[in-house]
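One protein chain omitted, others in place.
Per-chain residue numbering starts at 1, and chain names A and B are given in the order in which the chains are listed.
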Amino acid sequence: MSLDLGFWALQGLNALQLSMLLFLLSIGLTVIFGLMHFVNLAHGSLYALGAYFAATLAGFGGYWAGFFLAPVAVAGVGVLLYSGLIRRMRKSGPMAQVLVTFGLIFAMLDLTRLFWGDLALAIEVPEVLGGRVALLGIEYPTYRLFIIALGLAIFAALAFVLGRTQIGAMIRAGVDNDAMAACLGINVERLFFIVFCVGCALAGLAGAVAAPLLSVTPDMGLQILIPTLIVIVIGGLGSLKGAIAGSLIFGFVQTFGAVLAPQLASVLIYALLAAVLVVKPVGLFPAKG
Amino acid sequence: MLETRNLSKSFGAIQVTRNVSLKLERGERRVILGPNGAGKTTLFNLLVGELTPDAGSVHLAGEDVTALPVAKRARRGLSRSYQKNTLFDGLTVEQNLGLAAALYTGHATRLWSDSLAKPEVREIVAEVAEQVNLMPHLHARVSEVSYGVRRQLEVGVALATRPLVLLMDEPTSGVGPEMSKGFHDLLNNLPRDLTLLIIEHDMDLAFDVADTITVLNYGEVVFDGLPEEARGSKLLKEIYLGSWEDA
Partner (left out) sequence: MFKHNTLRYAVLVLLAAGALFQALTAEYFGLEILTEILILAMLVLALDIVAGFGGMVSLCHGALMGVGAYAFALLAGQAGIAPVLAMAGAVAFSGGIAWVIGAICARSHGIYFIMATLAFGQMAYSFVFESPVLGGDDGISGIARLDLTQIGVDLNDSRSFALFCLALLAVVYGASVLILRSGLGRSLSGVMHNEQRMRALGLTVWRVKADVFGLSGMIAGLAGALAAQHSMFISPGLLSWTVSGEALVVVILGGLGTLVGPLVGAVAFVVLKHELSAITTYWHLIVGVILIAVVMSRANGIFGWIEARWGARIERRVADATRKQQPDGVASDA
């Protein structure tokens, strides 16, 4: 291992790719929290579900069928969850929410096992994205670059929607003060519903794009959950800025930690989280002061 | 007993406390008057340490306590009641008083004894319950008693730490005129060596209880003197009564 430019470029891109995947997951979770004060621990399970849907759909219509339809299918599951559970849990305290969604994790874990079995599934990377691209002096897998580009595109799109459109203004108003937003004539319940479904779709999308990189297993949702939670707590709950900042911090600390100080890598990120919570108990960029 | 020197505090561009200097002697009963938004509650928060001032200092019993956190100031004898009831809602009236009393007797952090069963604590609870007329309600939960009783408990909890200085934020806020009169008696019957600083909207109570009166307007002390002087003061009428009528 030589610490030359190629090394930095390779690890930098790896870190960025991990960050973008986490961003897709955390943005949904964090905006749902900011808007609804709802902690959905089952967000990771939705991601796993996205991967499974993508794997199944890819069997019928190829990779792109999975890529486009899996988020829709997960959003559909989101609709069911919202009307069945989440809406009724809106007024409960954080602990009740944590527990109900913890129960959901249990249930969804076994449901995926029931439908898809215990064996890992795999998806092929589509041919267009199958090769490698020469970049910054290294050969980098096109598919990973695609994930980075996708993450950045979604970030740009969300920044535009949240910052420049009317629905974005309504969401920001809702995050800021939902009672006030309701007084201003914003249909807060419908807003919650839309945001929840979009959050679910993004989690499904993350699962679909992650599927070819990892093997699709029932516990992949559990494994991604902790990193996602760390991202949103470091970043500060409820804000786009926090989600992207947290994702980048996590991605880079994790990736470079693993290659530069493998002994410390896994403890490092938790230590960082603990440090953030001590210095700023509500994260780096919370949606409200 | 309690003194502030040039206390100032801003929130962003808005200065809510300007250069406030107060001096309360031991046993003095002072009422703070002022229209809504004059910075009365902010001043209390600065005094007890829930806010830190941008400039100036707070002195308690001759010592500079500006740098001390809320709990340490309280342990040195500074107690407060809140304008909005800040009680232990799920517990009984007796337990509410007991938790406070145990902090005075030092049993609140002991592992080897039940603070609420200690004779010293029970004695204070009984005494305070008598002072603020809570005897009939001791075993009721806070959630079961009336609003007026909760207002009395609000003061009772603050008294149960046996403070040297008691800050009361609108003790009669939200209670009817009859109950309000009861509060006058209650306040007048408190031990004479207890220093009282009371925020009050009710002018009658102010003149009934106060030894001295301070008027705040836009965060500034605009009057500081005896009730008789205040009653005749034109300035006070303009500022205070003017806004009072507007409100």
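The criterion applied here is as follows: contacts are C-beta pairs under 8 Å (C-beta built on N, C-alpha and C of every residue); 3 or more make two chains touch, one makes a residue touch a chain.
The structure presented is a predicted model; accordingly, all values stated were derived computationally and were not measured.
K.L.:
Name every shown chain in contact with the chain that has been left out of the document.
P.N.:
A, B
K.L.:
Please pick, from A:Leu136, A:Ala149 or A:Val267, the residue that touches the omitted chain in the full complex.
P.N.:
A:Val267
K.L.:
May I ask which residue of B:Ala74, B:Ile124, B:Val155 or B:Leu186 touches the chain that does not appear here?
P.N.:
Residue touching the chain left out of view: B:Ala74.
K.L.:
For the chain not shown, which residue from A:Ile105, A:Ile147 or A:Ala243 touches it across the whole complex?
P.N.:
Missing-chain contact among the listed residues: A:Ile105.
K.L.:
Suppose we count only contacts with the excluded chain; which residues of chain A make the list?
P.N.:
So the residues of chain A touching the unseen chain are 33, 39, 85, 88-89, 92-96, 98-100, 102-111, 113-114, 222, 226, 229-230, 233, 237, 263, 265-267, 270-271, 273-274, 277-278, 281-282.
K.L.:
Mind pulling the chain B residues that touch the left-out chain?
P.N.:
Touch set of chain B with respect to the missing chain: 48, 50, 70-72, 74-75, 79-80, 82, 86-92, 95, 98-100, 102-104, 107-116, 139-141, 144, 157-158, 161.
In this text, only the chains that are shown with their structure count from here on.
K.L.:
With centres defined as the mean C-alpha position, give me the chain A-chain B separation in Å.
P.N.:
About 49 Å, centre to centre.
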